[in-house]
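A quick write-up on the structure given underneath.
Left out: one protein chain. Kept in place: all the others.
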Amino acid sequence: MTMKSVLAGATLALGLSTGAFAQDTTKVGFIYVGPVGDGGWSYEHNQGRLALEEHFGDAVETVFVESVPEGADAERVLTQMALQGADLIFTTSFGYMDPTLNVAAKFPDVKFEHATGFKRADNLSTYSARFYEGRAVQGHIAGQMTESNIVGYIGSFPIPEVIRGINSAYIHAKAVNPDVEFKVVWAYTWFDPAKEAEAATVLIEQGADVILQHTDSTAPQAAAQAAGNVITFGQASDMAAFAPLPRVSSIIDNWSPYYIARTQAVIDGTWTSTDTWDGIGPGMVKIGEISDAVPADVKASAEALRDAIASGEYHPFTGPLNKQDGSVWLADGETADDGTLAGMNFYVEGLSGVIPQ
Amino acid sequence: MMILEKRQQPSPIWSLATPVLAVILTMICGGLLFATLGKNPFETIRTIFLDPLFSEFAWYYRPQLLIKGAPLVLIAIGLSFGFRAGIWNIGAEGQYIVGAICGAAVGLAFYPANSALIFPLMVMAGALGGLLWAMIPGILRVKFGTNEILVSLMLVYVAEQLLASMALGALRNPEGMGFPGSRNLSQYPSAANLELIAGSGMHWGVVAAFVAVIFAYITLSRHVFGFQVRLSGQSPRAARFAGVNPGLLVLICMGISGALAGLAGLFEVAGPAGQISIDFNVGYGFTAIIVAFLGRLHPVGILLAGGLMALTYIGGEIAQSNLGLPGAAIQLLQGMLLFFLLAVDVLTHYRVRFGKVGVA
Partner (left out) sequence: MDLSSINPVLLFASLMVAATPILLAAIGELAVERAGVLNLGVEGMMITGAVCGFIVAVNTGSPWLGFVGAAVGGAMLALLFGLLTQVLLSNQVATGLALTLFGLGLSALMGQGYIGIKAPGFPDWHIPLLGDIPVIGPIVFQHDPMVYMGLALVGAVWAFLKYSRTGLILRAVGENHEAAHALGYHVIRVRVLAIMFGGACAGLGGAYLSLVRVPQWTEGMTAGAGWIALAIVVFASWKPARLLLGAYLFGGVTVLQLNLQAAGLAIPVEYLSMSPYLATIAVLVIMRAGRAPGSLGQSFHASR
């Protein structure tokens, strides 16, 4: 008997024993790219896990491993979870895409869910959040709050996710304030408090009085507070400690409803492989409380915009919209398709600067 | 008062006993730590140190030990030559990165061609990349007397920036939806460093690590180069009288360590990791320095030390997942293990005596 058939046999035997266990408790695994104490991306996924435990009580057992490097280590941790009888595993970073695909192929009876990726299989779903919907609301507030007409934007890496956010915020700021200008700096990190603080300070010194950030630490908030007269928005988590000023609102990653729904589907036996991209409507993206520092009429119109996006009545990328070079992207009334949004690598008309390649 | 008295020769008994002592001390202190965290200390210690080897799923974990340990051993073996001769290359992390970039670049340049020559070419490029990167501190030391510890460390940061640039630019996967990171080499048959026997964990990197151990053992114990290395470390003056060219020795030692680190990077990027990404390096180059010292710079010791480090990584993941232990507790345990191993080594080289300071 070859090594391969031993492996397959063991996997099969395990699949059977997992089935027997599943009647009592459903085991759900999570792997995180950062520590659960990062206060941002991994922290919010872990909040989702805790909500899962709360919701199902003894019917569900959750396990997690934190700070798992993308690559071979992720593949090992996933395999280990599957071997230990996990029924459903959430892999919460883009870099886990290929490892998840590989492990999913080895364990056909285990369900996998990969965040922010685009590769799927019969037992591998993908899910992501339409954060750009939240960016639209931020842009709407930012455009009206700015007095210098300069909005600073701290980008992490020049990838579609971040570019989408910049475009969305800009379109909605421009709609309420034709004179608004965006200054974008790329920090080339998701999390580096010192660098983020410097980026925020630089933007403030160059005249920005609104700071939007796509990095996870609270350092830009502190920099804005120190400078005074600058407003910011929480990223990933609410950052409520900085409300009411400088933080006037936030985008919160809220994975709980999705995690609960998918776990329920596994328990009911109705789980199928899907591609989920949810926004404000289903509650995956939450807009944090808009503070009293924002005038009542601005707050009301921002909430109206939020509700219109949530109900599906309005799409943040609705034509007429041109690309940065002036070519037509969306005709009047046309809305962007998900394919273009997923791979977005261009600025819309009016934004200055080039996207680093 | 406690006095340390230098032994004429390192004690062979203690050199074997100290690692065992260190592991036992770590288990005791780690057990106390886990107890304060509200976990069962015995179960936790068993999970970390024994489950990867003897549990129900050990058939999966044992090969994983090879995969996790191989790059550590390969790099540490290379470093051990220099460390013995008093040449301190602590920039293996950078050489690992550059080796991976060069090897991957060669592989990606041929994509999607099919040829049996591609992988050997990548291996050569990987080794050469690491070697050249290590030559920078080597040549600077020989030519200008620059401190190689500091130069090699600085070059790690330069390599990290280079890696980010490559992942975002030149080597970015054109079909990757705009995300950073290269094509997955492990899915490109001509360039993939796959398991040689499925399920065994044996890929070319593991083979290379074992070959390096044997090669190092023979060189150090039988070959004149090994003698020169040892002599230079013990007494640079004596080595010069014995005809050792110190500059050449620096270049050779830096070259060996750089080439092996580059190889480790190439085998990792073409196999287990699969692609060049911004966070491709996970600190193997630094951990390998610790492994080299834990193994007392002896090839067999390094092999065992690499295995022990891999064990704590894998056992630590199992403990996190099965027992809910925080990841930080594992880091702390590893730190403790290293401290104890380094601390008890004093017994190998020194005799502890109690009493007044005597006349020698």
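Per-chain residue numbering starts at 1, and chain names A and B are given in the order in which the chains are listed.
Everything that follows uses one rule, which is that contacts are C-beta pairs under 8 Å (C-beta built on N, C-alpha and C of every residue); 3 or more make two chains touch, one makes a residue touch a chain.
For clarity, every value in this text was computed on a predicted model and none was experimentally measured.
S.K.: Of the listed residues A:Thr62, A:Thr79 or A:Thr218, which contacts the missing chain in the full complex?
M.R.: Per the contact definition at the top, the residue touching the missing chain is A:Thr218.
S.K.: Please pick, from A:Ala121, A:Val185, A:Ala308 or A:Ala342, the residue that touches the omitted chain in the full complex.
M.R.: Of the candidates A:Ala121, A:Val185, A:Ala308 or A:Ala342, A:Val185 is in touch with the missing chain.
S.K.: Would you indicate which residue among A:Thr26, A:Ser125, A:Ser168 or A:Thr201 is in contact with the undisplayed chain?
M.R.: Checking the options A:Thr26, A:Ser125, A:Ser168 or A:Thr201, the one contacting the hidden chain is A:Thr201.
S.K.: Spell out the interface residues on chain A facing the chain that's missing from view.
M.R.: Against the left-out chain, chain A lists 34-35, 37-40, 43, 152, 183-189, 191-195, 197-199, 201-203, 205-207, 217-219, 222, 226, 237, 241-242, 352-354, 356.
S.K.: Which residue numbers on chain B touch the omitted chain?
M.R.: Within chain B, the residues that touch the unshown chain are 4, 6, 37, 88, 90, 140-141, 144-147, 149-151, 153-155, 157-158, 161-162, 164-165, 168, 286, 289-290, 292-294, 326-336, 338-339, 342-343, 345-346, 349-350, 360.
Here, only the chains that are shown with their structure count from here on.
S.K.: Spell out the part of chain A that touches chain B in their complex, as residue ranges.
M.R.: Per the stated touch rule, the residues are 2-4, 6-7, 10, 29, 35, 63-73, 75-77, 79-81, 83-84, 94-95, 98, 118, 157-160, 163, 188, 342-345, 356-357.
S.K.: Write out the stretch or stretches of chain B touching chain A in their complex.
M.R.: So the residues of chain B touching chain A come out as 57, 59-61, 64, 67-68, 164, 168-169, 177-181, 184, 186-187, 197-200, 268, 271-275, 277-280, 282, 313-314, 317-318, 320-322, 324, 326-328.
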